[in-house]
Structure formats: structure tokens, C-alpha cells
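Heads up, one of the protein chains got dropped from this complex, but the rest are sitting where they should.
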Amino acid sequence: MHFFELLVELLLMPILAFVIGLAMVLMMRRIGARIQRRVGPPVLQPIYDIIKLYSKETQISHGLMHEIGIIMAVGGYIAAETLLPVPGLDGLADKGGAVTLAYMLMIPALGMALGVGQCANPNGSIGISRALTAMLAYDIPFILVIFGVSYVYGTTNLAEMITIQQQQGVASWGIVQMPLLALTALLILPAIMGKHPFEIYVAPAEIATGPMVEMSGKFMGGLFVMQCFQLYTAGVIFTTLFLGGGLYWITFLPKIFLVVAIPMSVAYLFPRYRTEDVLRLMWKWPMLLGLIGLAVVMK
Amino acid sequence: MTALDNLLLISAVTLVIAVLAGNSRVGGWLVTIMYALQGAALMMMSGLGYSTLTMVQSSFSIEVLSQQLLWRFDALSWFFALITIGAGLFCSWFASGEWGEKYRDNGGSLRLFHGALALNVFSMLVLLASGDLLTLFIGWELVSWASFLIMALAGGKAFGYAMRYISYAFAGAMALLGGLLLIYAEVGSFDFQSLKEAVPTMSSATLWLLVVLLTAGFGVKMAILPFHLWQAKAYAETPGPGAAFLGAISSRMGLFAFIVVIVQLIGISRLVEMKIPFTFLDAQDLLAWIAVFTIIIPTYIALRQHDARRLLAWHGVGQTGYMLLGIVIANDLGSAGGLMHVFNYATYQAMLFMVVIAVIHRTGTSNLNKLGGLFTRMPLSYLAMLVGIIGLAGLPPMNGFVSKWLIYRSLIVDGSPLLFLGAVIGTLGTILSVYKLIHNIFLGQLRVEHVAVREAPLSMVIPMMLLAAVVFVTGYFPGLVLDWTSAVQASIGIPVLAHHLGGIDMKGGLDMIWIVSVLLVGFGFGTLVFFLGGRSKRVHQLDNYAGGHFLTAETRYHYSDNFYPGLMHLIGPWYRNSFEWLERGLISAVDTLSTAMQGLYRNAHPSYLLLAVVVFALSWVIV
Amino acid sequence: MNLLVLMIALPLLAAFLLSIIDRASSFAARVIGPLVLLATAAIGLSVWSQLGDAPQAVQWGGFQAPLGITLYADQFGLLFALAMTIGTLLLWPRSTGNQLRSSSLALLLAGTGSGLALSGDLFNIYVFYELMTVVSYGLIASRGTSGSFASTLRYLVISGFGAALALAGIALVYQATGTLNLAQLAQVAPEKLNNLQGFAAFVLMLVGFGVKAELFPVNMWVPEVYATASSRVSALLAGVVSKLALLIIMRLLILVFHQPEALTVLLVLGILGVATGELAAWRARDLNRMLAFSSIGQLGVMFIALSIPGNAGIFAALAVAVHHLFLKPAMFLLAARWGGSIRRLCGAAKTSPVAAGLFVLLSLSLIGVPPLPGFWAKLLVIMPLLTLDQPLYYFAVFIILAAASLEANYLFRVVMKLYDKQPTAVPHKAHATADLATAVFLGGGLIAAVFMLVPLADRLDSIAAQATDVSTYIQTVAPQSLEGDVQ
Partner (left out) sequence: MSMEFLDGNTILYSAAFGLMLIGIGGIVISNHLMRIIFGIALLEAGANLLLLLSTYHEGASAPIIVDGIIPAMMADPVPQALVLTAIVIGVGILALALSLAIRVQRAYGTLDMREVRLRLEQEICDEAGIEMPSSSEKPAEVIKTPVNSVVQQESGS
């Protein structure tokens, strides 16, 4: 029965996402290490980290909202993954398209923000303020990208986008049809993932890791899990929009890893941007590219 | 007696009861029950909301100046009346308990408050029932002055803001009157139908004049740009639940009239034909752009507010832009989104105002820099506000998301990237701003003076919780509201949106039942994952460290003022108060003219010298 | 129909006899004035009830129409005569000094006013008008302050100037037609006055009679006089006397002058009156002058209404005039205790809640908020203006609407002050009972009008129709053709 199949899909999708996300975290760390001429962590390090965090003795909770915040952060991503079609698993892709997904992804962010707020640590609040500002910075070009892609494919349904790209071959891939928009998306990808060089909101030396300042034990563990989802989601969205998604995991996985790896490797070369510089940067080049890209595709 | 007669009669009786018994302890509850009765009377006409009934006439009608004045309800009126009465009910409920007693103890006249609220509801119903352009104007004026009354109740500062409001509103009303009389001059009747028939033959110039006049008239009430200055301050200073009521529905009357006259009678398709010379734009684009700027500018003004009520009120102005945008786009998605947003917005805006007023009730301030950490003290209020801000920001799973999604989707279908971008910029600003709101009030450090604060009384919490339930349920099952909007779409003659209980069935549709369910399940799994970890130790709210130092309760470490310094560093200089300057410029112009005229009257001689010479020369020539 | 003559003669006679009666009994002198006016009003009403659709004319002094003194009573004229009588009765001046003089002046005002309203002869109109002017000088100066003398003198200068111009205008008319009887003029006007000379005569008479009707360039006396005269006198002048001057202009327009240029002049002067009056009122700091300026604006609206050709214009002007007739006196009565700086009015509503409530009502009606009568009156003016489809008329509509927004602003600034809770240094005085009662009566009239809109509008329409019926006028005054008699 379809319903049962769907249920299995819904269960499977977050688990897959989590596993792939873990691998991505590992890859990121390895790339970072290589650029800094270090060896980098062993393969199972991310799993060790999570186990370690969840089994810590000292776990300070600052109240109910602190806990709910973490739950929202993880749960929101778990839900969001079911909207992301991957090979063989469409999940809920037809129940809510790209726009829904974009807004679903704000729920974990909001959860984290609320949790951090409850901690009453000024550094945490400052971090959230910066993170939200950064979101304002990258979401504007991001939304341009989503609009352009939806307009070109004539749908906001991600599964349909994949079908279109798969059926019509590489020439119909988003990256070929709208290279400028793809470039825009690539530029803002590190910011969406909250990674280098747009991580002023954690700035350990300045605001003591910002939102993470009061996170200990499983709270931190929750955020770690969230990070896995985050990387995975970013990779899959870009792949779906521009790289034809994937019919088979064998072609799909390299794409998403590549998508995450490329901007990361380049981004590691840059120093951290200040908040207002993030705004300035995001509203200048990606916006410009995005608008030109839109003008091209809408012509 | 038709159902509409009953409704208006009950509403009038409510007004009488409010005036007679408003001051007594039971008076408020009595009035609240009367609102419930109004709701019941409205439900007698619920066929309007489900397209099984097209129109309910009032048996009351008079003939003035050889004009037959008519009152009737159609689906649009019914939909707006539902929101109006709902807002009245919840606000009156909210006001009837402790809030009212405190208001009275502080020297306020509860009789006047309930009276003004009932008058507002009554006049809005009269406006919604208007059956021709003249009754529309009469209702319009009634509504304007009724809201003036409730705004001015607080006295002091509120007088100034109410005065500003009425200056705007009356000028707008005069523009409207000009427009309506122009229609009369062109069409020869105030009848809706004859206007509709005459529109195709009207010249473009006349139509432009009409659209400008009418949009200005309606726009003042909606507070669209550039008439947005009055609203936030006036609403914010309205006493207690009055602010919630005004915020929820009052300026929606402008939208109602806009829909009736511009969308229904003149028609968006006619607007598309009206090109602006030397540009690629037409009248529809112009309106859409006004709507987008109405979204962006007030939202970012809201971001800078320090007062919770002002912040919400400014968002109210911004949210109007979404409704107008959706309705101006006028395809099935957009108009449904715009209409649905009216309902959704009313629910969460009323609730948010109620929370803020509950906070004021308990702490005595709505200054965002003087609050904090109230989550542990007022958890239910916090929950209501959380639901409200998720709705206001337009995130799933609340109803605000659905209406905004519809509007976004309509813009994608319409192929208007810049409008879309503007709408999203507004949403992002809203997210920033509402986080600041909830953070500064409920999260962070609890102030020492607020340690003893208790949860708001039940008379306040219950309406909030009910509204929160509405916000969530209509987000879960948007079909409930979409049924009504579809009836409205059918009745005003725009394409009807095909929908089901969960949302919209189309290519790239939306099914909120699935989305919300999966979100809830996701949260469930999140909880599971969370409790997999070891036991956490709950520390006291005031047990805090920063930079290795213990922070005592006396130290103010709540990060609240200038919450987004990075952003303000960049966009701060863009706040130039240009519209304030414009307003002041206009006032000084009138003032200068006025001084000149007084001078003219004081120095009589030169003027009649001129006249005498003219007259004399004239008669000399003749004789 | 000697009743008609009585309407004019009775108050005049009483005025002259008053000082004699006073010697006999001062009480009798005090009550006789109001009683006479009451009787006059009763006479007027009985005439009204007899009148029906047929106007009546009376030749006074035994001569026939062109030579004798003609009185012409249609509902239109009678309405204003009654307004004069009843208005004077309601606004009976109460002088602190010489009450006897004030009383006889008031009686004279009522008599001359009625005479003005009922006259069917241009020269009688001039005479009554001049008498009324002199009486109003007396009334203004009766307050006895140096300011009232000075403002009377300044008023006199403008008025004298106007009167002379009106006389010159009459001379021009007589020169062209050889008659001053309105009925005869109505007969010959189309051929003899439809030229530049006729136009010049019209302008001269408009300016002349316009002085009292607060017409734009000759209304400079208005703010000074209303600020210095006692409030009852201001109420009389602004409310009633100005309408009589308006009546003359209406009569002239209907019967004698039909040039389109005349309408344009009215329109332009009306627009200027509205614009200047309302703008000046916006910055007024005291209630009396604010009301004075606003009444200039209101009369400007009436002139704009008059510039609408045909029945609609008269109907509209009549409606606005009647509305103003109720409203302005009430406002001036309220201003009696609230004169002086608006700033001082803080919290006055607490001392006199009824008066404050009434002021709000009157303000709402004045700015034209439906469903109050002011709105419908305004509607009657604007609706025909827009159908005329000319730029200047559109502009007039714009001015009227813009002026209403200004009005809303400045009147509600006052209302805000009234309800302001801040205490003031000077305690507020409650209104005199008589003032307040009269104002409440007038305000009640406005509210009653809301419920009787339809019959009221019909009645005004029929009055306007009767007034514009030139042929009936001619036939009523002089059934036989007078062509031969004219030299």
C-alpha cells in the first residue's frame, strides 16, 4: 500500500540524511585540516563526538525553552528532510515545494534562537542577532535563485524539477540553463551552511562561540546533529535545483559531496567577515548576479 | 426581519448595553455574550461563506436625494464580518476581567471603552453591509469616526495621534467622496451594478482620476504608502484590547472597500489596460509596487521600535501590504492569499497585542528594553506569543505561512520576481523583528522587579489560547478558511482557487496536513533524540555566567537595546524619515498659506483697491 | 394680505414705541419685544400655511405694481423672513448696559430683515438693506467696548463702500430698464440687461450686498466684528443676517441677471472665499475668530452653489444656507463662554459636558459627516458641480473637499482641547442657561433633520422650485403685461 511505503520513506529519509550529513562533517573537517596542513580526524570521529556529547555528565539546562529549542532545531530538520527528494525517495516533495522548504528550514533556526535566548547569556543573544542578520543577508539572493528556478521549470515542486532535468539530459540541468543563478547559489552556500567565512556569529574568541555558549552535553549534541542535516540539506537543494538531482545514489552522492566540498575549500581561504560586511557582500555580488541571472532566464 | 436585520439589530443592542451597563462588573461579560450572539446571527447567514447563498438583503432601506440606500451582505461582507465580530468578541472578553477593573481603577471610563468598541463593531457591520456607493461612504465615515473615538480614549499623547489619524482619515474620506461623486457624475447613479456596466465605456483619464482618488481614500485607512504615518502610533496608544481590535480589523475596512470598488466593480483587468505613459507599468503594477513598499518600509520601521505595541502596530501596516499585493495580483492564488491573510493576520495580531497588553498588565511597561525573562513567569502568554510570531513571520506550521505562501506562489505564477523579492524581504525583516520582540520580553534575563510577576489572569489567557488554537488549526487545515475565500472569490468575480482541506492541489501545491504532521512527528523524534542523552541539570533562571564572571541579578546583562547593530550599521542611514519630512512640509505649506490669508484679512485695503479699480474700469467702459 | 405688511410693520412699530412703553413700565418694555416677535412669527407661519403653492404679492401704499411698494411672499422669501424673526427671538440680545436700546435694535433688525426678505422692489431692498446695516452697527457697538467701536467703524467703512457700489449698480439697472420692480425687471431683463452693462450692474450689486454675505473681497470686517461683538450678535450676523444678503443675491440671479459671466464671478469669488476663509481659520488661535473665518468659508460654499445654473444651484445654496442657519448661531452661542484662546479650553468639557457634546455634534455636521445634515447639504452642492464637467467647477469641488479636511482638522483641535484632561489655570465658566438651551434647541433641530431628511429635502426642493419660477413671479406681482408702461 502506498501509505505504508510513504511511511517507510519518511522514516528512511531523515536517517539517510543524518548518515550522509555525518560523512559530510567528516569531509569538511578533513578538507579544513588539509588546507591547514594537518592530518584531520579519523573516519568515525563525528560519531564519537555525538556519543561523547550525549553521554556527558554535566548538562546544564536553563529551563524548558532551552530544551524545546534544541528539540525544535533537530525536529525541524527531521521534518524538512522529508520534503527533499532523493533518489528513490520522494517523500513529501509533492506536498510542499521549494518555497515551503525554504521556510521550513527557518523553524530549526528559530528553535535554536529561542533556546539560546532562554539561556540568558548575552553572548548567546549577540550570536543570534548576528545569525539572524546573516540570514537576512543570504536569504535575499537565495530567494531570487528559488524564484528563477521555479520560473524556469514552471513548478516549485522539487521532485518535478528532478524529473524534468533527468528526462531532458544534461543540457536541461539548471547549471546549464541558468549558470548565473547557479553561481549565485554557490556563493551563498557557505553562508546558508553557517560556515567559513560567514561564521562571525560563533566567533569563539569574541563572544565565546555565541549561540553555543551555554550548550553542554546533549544540547551541543543536538546542535551537532543539526549541523549534519544542515550540510546535507544545502548539498541536496543545490543538486536538485542545478545538477539534475539524481536517479541513482551512485550519481547523486558525488554531486552532493562535491557541492559541499567546493565552496568549503574556497571559503577556507578567506578570513571571517564582519556582520555588516556579510550584508554588504551578500547584497552586492550574489544579488547582482542573481538579478542578471533572473533577467536572462525571464527574457 | 431578514438575517441581516437581526445581525445589525443585535449589534445595535450591544452598543446600547455597552453604553448602559459598560461600567458595571457584569456589563463587560454581558457585552461579550452579545458579541457571541452577533456571531450566532452571522452564522445564520453562513451560507454566504460557503457559496450556498449569494446575498442577504436588509429589509431596511431609505430613499435620500432620490437615491435608494440599500444594505446587504454577500460573501465578502460575511467574511469580513466574521473577523470583525470575532475580534470584537475576543477583545471584549479580554477586557471584561481584571483588565477592565484595573482600567477603571486608573480612572478610565469602562463604559466609554465598551461603548466605543461596540460602536466600532456596529459601524463596521454597517459598512460591510453597504449596498451602494453612498451607503459605502456613510459606513466609511461611521467607521472612521468610531475608530477616532476609541483611539482618543486614552487622552494625553493619544489625542495627538488620534488627531493625526483623523486629519489623514478625513482628507482620505474627502478624496473618496470626490471619487464617488465623480462616479455619480459619470454614471448617474450610486448603484454598484451601473458602475460595473459603465466602466468599459469610461475614458482612461477619468478612470485614472477615479483610481487615484479612490485608492487614496481607501489607502489612508489601510495606511498604505505614503499614508502610513498615522497608523502605528494611533493604534499603539489605544487603550488595551482596543489596540488589539483596531490592529486586527480596523484598517481592513479600507481593503474591503478597495475590493468592492476597485477589484469587483472596476476590475483588475481594466487596471491592466491603463498604462502609465513612458514606462512599462500599468495601474495594476503601480498598485502592486505600492503594496510592496508598504510591506518593506513599515516592516523595517518596526524593526527599530522599542515599544512592543508600536512594533506590532508597525507590522500591522506592513502586513497590509501582503493583503493588498495578493489582491492586486488577482489571480486565483493571489486573491485567495490576500483574503486569507486578512483572516490569519487578524487572529495572530489580536493575539499578539493581547499578550503584550497582558505583559503591560502585569509589569506596567511595554518597553522592550525594560523587560526580559518573563517566560518562566508567564508561560502561557509566552506560548501565545510564540504561536503569534510564527504566524506573523509566516513560518509553518501556523496559518500565516499558508496565506503568504499563496501570495508568493501567485507571484511566481505571475512572473514578477521583484515583487516576490520585496515580499520576501518583508518577511525576513519580520522574522528579525519578532525574534527581538519575543526575546526581549520573554527570554534572557529576568529583571529583579519582575521576579514576583504571575501569569496573566484567566480572562486574558483564555482568549489568547483560543486564538492560538485558531492560528494553529487554520494553519493545519487551511481549507477551513479557503472555503470562505473561495466563496468570496466567486462572489466578486475572480477565478476561484481549487483547494482541499489541507491546502492547494496543483503543480507545486501545498498540503499543510502533511507538512504540519511531519513537523509534529519530527518534533517527536527530536524529543526522542533529546531524551536519549543523559539527564540534564536545570539551573535557576538567574544563575548565569558570562566571561567567567557570575552575573548577579542586579547586573543588567539582557542583550536588548539596538538588537541588530550589524544590520543597523549598514541600513541605519537609510532611515531618513522622508515621509515625516513630507508631512511636515505639507503642514508648513498650509501653515504659511494660512498665515498669508490671515494677513490678507488683517490688511483689508490693498485687496479692495484692486477690486474697486477693476469694477470701476469695467463700468466706465460700458457707460 | 395685510398680514404680510404686519410682519414688517409690527416689529418696526414696536421698536419705536419701546422707549415710550419703557416710561410706563420697564417690565412691559422687556417682555414686549419678544412677544411682538412671537406674534410676528405666528403671523409668518399663518401666512406660510395659507400660501401653499401660490406665492402672493401685496402692493403697499395704494399704487399699482411698477410704482407702488411691492411685497412678494413666496415660501422662499417667507422662509428667510421667518428665520429672521425666529432667529432674533432665539438670539435676543442681552446687553449688560442699555437693554432697552438693544431690544429696540433687535426689533428693528427683525423688521428690516423681514422687509428685505419680502421686498419685491430693488430700491426697497436697498433701503431695508441699509437700515439693517445701520441696525447691525448699533448691535455690534452695543457691547460698548472700545474694540467694538473700532470694529464697527471699520465695518462701516467697508459697508458704506459696498452700499455706494450697490446704489451705483441700481442706477445702472434703472438706466438700462427704467424700472426697479423685480417683476418688471424679470420681464425686460433678457433683452435689456443681458449685456455688459447688466453684468457691471450685477458685479456692483454683488459686491455691495456681498458685504453682509461675507463675500470674498469685502469680508475683511468679519473676524474683527465677530471677535468684538457679543456672541449673540455674532450669532445673529453670521447665522441669519448673512443669509438675507444671500437671499437678495439669489433673487437677483433668478429674476434679473442671467449672464453666464455672472455665474463665473460668483464661482471665482466663492472659491476664493472658501480657500481664504478656511485657510485663515486653520491658524486662528481663538474660537470666535476661528468661527468667523469658518463662516466665511461656509458662505463661500453657498456662493459656489449659487454659481450652478438652474434650480439645482438654488436648491443646493438653500440647503447649505438653512444648515448654516441652524449651525453657526449655535456655535457662536457655545463660544460665548469659550471665547479667547483655544489653549484655555483645556478640560472645559468637564465643566459643561452638554456644551462640549453639542460642539462635537455641530463640528461633525459642519465638516459634513454622514448622516448629519451638513453632509447632505455638501452633497447637494458637489453633485451638480461635477456634472457640469468644467475645469473650474472641478477645481471648486477640490477646494470644497480640501476645505472640509482643513475644517475637520481645526475644529477637532478645539474638541481635543475641550476633552483634554490637563488642568488650566483659569477655572471654566459654565454656559448661561439661555445660551445653552438655545444651542441645544438648534442642535436638536439638526438631529431631527437627520430623521426627516427626505421630507425636508423635498420641501427645500419645492421652495427652490417656487423661487426659480420666474413666470409665476411676474404673474403674481403684475397680472397684466406692463410692457407699455415702461419708458
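Going by the order they are written in, the chains are A, B and C; count residues from 1 in each one.
One rule holds for everything that comes next: a residue touches a chain if its C-beta (ideal position, glycine included) is under 8 Å from a C-beta of that chain, and two chains touch if they have at least 3 such contacts.
For clarity, every value in this text was computed on a predicted model and none was experimentally measured.
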| said: Looking at the full complex, which residue from C:17, C:39, C:100 or C:156 touches the chain that isn't shown here? | reply: C:156
| Of B:160, B:226, B:457 or B:524, which one is in contact with the hidden chain? | B:160
| query | Among C:192, C:258 or C:283, which residue is in touch with the absent chain? | reply | C:283
| request: Provide the residue numbers of chain C that touch the chain removed from this figure. | output: 67, 123, 126-127, 130-131, 133-134, 137, 141, 145-147, 149-154, 156-157, 160-161, 163-165, 167-168, 170-172, 174-175, 178, 180, 224, 227-228, 283, 285-286, 288-289, 339-344, 346, 409, 413, 416-417, 420, 422, 487
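We take it that only the chains that are shown with their structure count from here on.
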| request: Name the most central chain, where centre means the mean of Cα atoms. | output: B
| Within the complex, which stretch of chain A touches chain B? | 10, 14, 53-65, 67, 70-80, 82-83, 92, 94-100, 103-104, 106-107, 110, 113-114, 117-123, 125-126, 128-130, 132-133, 135-136, 139-140, 143-144, 147-148, 150-151, 154-157, 160, 208, 217-219, 221-222, 225, 274-276, 278-280, 294, 298
| field | chain C-facing residues of chain B, complex | value | 62-65, 137-138, 141-142, 145, 152, 155-156, 159, 162-163, 166-167, 170-171, 174-175, 177-178, 181-182, 184-185, 590-591, 593-598, 600-602, 604, 607-608, 610-612, 615, 618-619, 621-623
| Which chain B residues qualify as touching chain A in the complex? | 372-373, 375-376, 379, 382, 386, 390, 393-396, 401, 405, 408-409, 412, 415, 417, 420-421, 424-425, 428-429, 431-432, 435, 438-439, 442-446, 502-503, 507-511, 514-515, 518-519, 521-527, 529-530, 532-539, 541, 544-547, 557-559, 563-567, 569-571
